[in-house]
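Dropping the structure in here first, questions after.
Of the protein chains in this complex, all but one are displayed in their positions.
Naming follows writing order (A, B and C), and every chain is counted from residue 1.
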Amino acid sequence: MSILNPAILTELEKQSIELPSWAFGNSGTRFKVFGTPGTPRDPWEKIADAAQVNKYTALAPSVALHIPWDLVDSYDDLRKHAEDLGVSLGTVNSNTFQDDDYKFGALTHEDAAVRNKAIDHHLACIDVMDATGSRDLKIWLAEGSNYPGQADLRGRQDRLNESLQKIYARLGDDQRLVLEYKFFEPAFYHTDVPDWGTSYAQVASLGDKAMVCLDTGHHAPGTNIEFIVMQLLRLGKLGSFDFNSRFYADDDLIVGAADPFQLFRILFEVIRGGGLNNPDVAFMLDQCHNVEDKILGQIRSVLNVQEMTARALLVDKDALTAAQKSGDVLAANAVFMDAFYTDVRPALAEWRETRGLAGDPMTAYAASGYQQKIAADRVGGVQSGWGA
Amino acid sequence: MSILNPAILTELEKQSIELPSWAFGNSGTRFKVFGTPGTPRDPWEKIADAAQVNKYTALAPSVALHIPWDLVDSYDDLRKHAEDLGVSLGTVNSNTFQDDDYKFGALTHEDAAVRNKAIDHHLACIDVMDATGSRDLKIWLAEGSNYPGQADLRGRQDRLNESLQKIYARLGDDQRLVLEYKFFEPAFYHTDVPDWGTSYAQVASLGDKAMVCLDTGHHAPGTNIEFIVMQLLRLGKLGSFDFNSRFYADDDLIVGAADPFQLFRILFEVIRGGGLNNPDVAFMLDQCHNVEDKILGQIRSVLNVQEMTARALLVDKDALTAAQKSGDVLAANAVFMDAFYTDVRPALAEWRETRGLAGDPMTAYAASGYQQKIAADRVGGVQSGWGA
Amino acid sequence: MSILNPAILTELEKQSIELPSWAFGNSGTRFKVFGTPGTPRDPWEKIADAAQVNKYTALAPSVALHIPWDLVDSYDDLRKHAEDLGVSLGTVNSNTFQDDDYKFGALTHEDAAVRNKAIDHHLACIDVMDATGSRDLKIWLAEGSNYPGQADLRGRQDRLNESLQKIYARLGDDQRLVLEYKFFEPAFYHTDVPDWGTSYAQVASLGDKAMVCLDTGHHAPGTNIEFIVMQLLRLGKLGSFDFNSRFYADDDLIVGAADPFQLFRILFEVIRGGGLNNPDVAFMLDQCHNVEDKILGQIRSVLNVQEMTARALLVDKDALTAAQKSGDVLAANAVFMDAFYTDVRPALAEWRETRGLAGDPMTAYAASGYQQKIAADRVGGVQSGWGA
Partner (left out) sequence: MSILNPAILTELEKQSIELPSWAFGNSGTRFKVFGTPGTPRDPWEKIADAAQVNKYTALAPSVALHIPWDLVDSYDDLRKHAEDLGVSLGTVNSNTFQDDDYKFGALTHEDAAVRNKAIDHHLACIDVMDATGSRDLKIWLAEGSNYPGQADLRGRQDRLNESLQKIYARLGDDQRLVLEYKFFEPAFYHTDVPDWGTSYAQVASLGDKAMVCLDTGHHAPGTNIEFIVMQLLRLGKLGSFDFNSRFYADDDLIVGAADPFQLFRILFEVIRGGGLNNPDVAFMLDQCHNVEDKILGQIRSVLNVQEMTARALLVDKDALTAAQKSGDVLAANAVFMDAFYTDVRPALAEWRETRGLAGDPMTAYAASGYQQKIAADRVGGVQSGWGA
């Protein structure tokens, strides 16, 4: 008998985690981007790689696009391509940080012409969403300033709101806008949406179709992220997660790699707040595999989320509540830690096999020969990366 | 001709900064509280000391009380005592962190009896406000937990809201509730109001008489505090400041001592957002003079705020706006820094003398003999501190 | 067959973790110290409580003293008292932060008279060591300044060295001095021994009997502590650990509570560098049980260290080395994580039972009635705390 009871397995079976197309391309730091054999050269190849992750895990049925990195002539064709490979096209991510015009801002720029260009880009992204059937437009606002005095913080915030309203107005009935916040980078003095409070205040003023995106790597040192998860779920404004992990800044490491216990606490609050397998709360990865294999890195990532979800589902809530109510600090902590320390991996492997999957997706993928095949096939062309 | 033009002097003349009564008592760290000769032994003596700060600076016409530390039999008498000394009684600060009942929370406690006790304490504080004529009830929520699993984060947030609503309902027409947030301490895993977003979400749900209190020492490392000032002013929810400074945690050092340029940036945003000499935005100190003289420390603090306000008022806004609009980063920064680097101290000293004050309030107070007098007079009794 | 092979069990059997006497007294924050029934009122009762931890875990055979908190008339008697209870007296901790004289420093003070007083206190501590048979004198330097300009950083560092030399000269042949470093608190601008580099430079200049003490809670946010463990072991200067955990500052929470994976990484480097069960590297706790039961809190703590040591011993070093050498990032990380995620608790419980211990020391202690007994017996007197 598995330590994972049927109710838990039912939840795990429903779980899905969207993959970012750009995770399969090259990424790096300002100092160096390392290339690797087999890196995709276009959106079609990225989706093919993403489909491998889903094939071995049954956890990743959709792929997020990034415009313009994933511009293609026909999104109908791209959608069919994805569907043929067993995945769908998901969230559309806009990009207003790589044109020369955007050096001093996009949706917040002093110049209305630049703002309008950035707004138009978002409208074009919604056109793509219409074609792909995507629900969510994700806006990461890479805007800010590097020096005190450089920018009018207040003016920018007001202009941001105006710009967002114009984008919001274009959303279809079943479409949403999710606004990401980030502590810093690429701007180093101020960032226009630096914290959840700012994102919340902005989307609350837009309406019900605007939500906050919480990227687990975008907080100040020491921030209690699960508290923010709790608060946004309570306020009805947690639209999506960008999962990754970090030791210092926005390191974009594999989710769960830096602080597995933090991931556990986050997923516990997701469950506590009704966010698990809730269509309003999208789970996505947003990571950079600078030094490790990309497809395996993505497999590792979705497995980390699955394993930690299983642990969080194991928390004995009745015992926890009883201990909390009685002020028994050590007992409450013990109930919590007992779930974290339980090794769910053997039970998950068994369960995977009952579903026709390999017990160990990492090994199964590695043995499949896919990596060798793409390394051999994908010769010539330009490897995908973050280039505009 | 002064570098401070009449318009600037008019603003400076209107400036007032409330002093906390507890700054005149002893304070320290968990390791040691050092006493000093002359430390007040009751609220009457604290107010007498606070009045000295105002006497030499004309900047500090009111004194905040802390209940129960400043409990007296007659607040009428205390008010008259204050008025005789040229100051008034200001913000009332509640205390729900020093009773044994509050070990696991007060307004958020699992047990309704404890919550009601804490609510009643706040109602009693409003009674004091009625007697003193104070406008603001300041709530610093020292509640949280030390261990993951110890507390139900969501339940506590909901209970907090219920408790605050009951307190809010008791406010008079001209009274306000200001809710302080703090990153951590005395709780070390989670704090129930850890950031401005949480305080904002809570007070927004209460109504127009509830506002956010921004303590400059209560943020995560690296937080851009002036951005939060901007945002709260924009949202109409910046109710008050607790000024102090910090290098690491909530060090409660003299405002401006740790990072004078940060104070400049904060005051610039206050001015930019219409918060200077705006009755809706109260300026207060909240500091601990652990190793330095207390009265002189408070004089130094209000002078620091005054001097930095003068510098911030010197920013050439037209030149700044022009540089910002043209994307001239270095020019905009130069306009900003020029004001910061201007030495306003001689002009302020001259101006003080035209108002019948000493040019150098620090020296004037030191020469007054007051410190020697209280050291000699205040013998016996128990020096005030943070004891419950 | 246990997942813990005989070689691992042999290591675990040798493991010992010293308990701090002060963990059994009351502690708190600058805002409040909560008392609890049964708290010891003198060193004798503290040692009795510490002996309970060892009784149920066989992990904590010695107790560190803090002078003057643990001053007694006869250390011979105290030693016999300890031995009767199955424990010994360990490290002696000095205290130069609670006398009024030390407001501006002790070993670093400008005034030679104060320095000499602080040096004499350390010599007296060595007298205690002679009487108790303790090997280590631990010096935590709580000295520093709160305001830029307040102190002459360089002069203090030079005076510190002079003072330490005088203390070092008094050490017996088999005695050692371990110098703790701490990022900040109780001083808020500068601390005289803020980082491992400073402690290392100071003790390296003293000689072979001077070592560094690494307190796991005394680092800047984001610091890679296991790297420092590696480096100090490499340099032959890691003298001891003060174990605890933290989310923000020096929270002094139960070791492993805040970031279990960090504790795993630290213990892995201890093993890698030959520091496990190496008499030169003392394992101690230094924690504050502000809101949880103290004896249970100490039991939980030593079990956390034991469990995590078991996990760290499970790392397949050959497989790890092979993956590291081949640049297979994900494989190396997987070997590492596999050990961390292995649930060693059932095997440890079984092993405990083979040694005549309860499988679950927490439950066994709770069922013993000791807590109820001391709560009933220890009435009257003053509960121990951090008072001078």
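In the analysis below, a contact is a pair of C-beta atoms (placed from the backbone, for glycine too) under 8 Å apart; a residue touches a chain by one contact, two chains touch by 3 or more.
Please read these numbers as outputs of a predicted model, since none were measured by experiment.
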Out of C:Glu83, C:Asp130 or C:Asp152, which is the one that touches the chain we can't see? C:Asp152
Given that one chain is not shown, which residue among A:Leu253, A:Met308, A:Leu348 or A:Met362 touches it? A:Leu253
Identify the residue among B:Glu11, B:Asp99, B:Asp127 or B:Glu292 that touches the chain left out of the display. B:Glu292
Full-complex contact with the absent chain, from C:Gly133, C:Gly197 or C:Gly369: C:Gly197
Missing-chain contacts mapped onto chain B: 221-222, 224, 247-248, 257, 259-262, 291-293, 296-297, 300, 307, 329-330, 333-334, 337, 340-343, 345, 362
Tell me which stretches of chain C touch the chain missing from the display. 103-104, 110, 145-154, 157-158, 183-184, 189-191, 194-198, 200-201, 219-224, 226-228, 230-231, 233-235, 261, 265, 269, 272-273, 320-321, 323-325, 327, 329-330, 332-337
Residues of chain A in contact with the chain not shown: 27-32, 34-35, 97-98, 100, 103-104, 142, 145-148, 150, 183-186, 188-189, 221, 246-249, 251, 253-254, 257-258, 290-292, 386, 388
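FYI, only the chains that are shown with their structure count from here on.
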Same or different, please, for the chain A to chain C contact, judged on whether over half of the interface numbers appear on both copies. same
Dist(centroid_CA(chain A), centroid_CA(chain C)) in Å evaluates to 40
How many angstrom lie between the CA centroids of chain B and chain C, rounded to a whole number? 38
Residues of chain A that touch two or more other chains: which are they? 221-222, 224, 261, 329-330, 333-334, 337
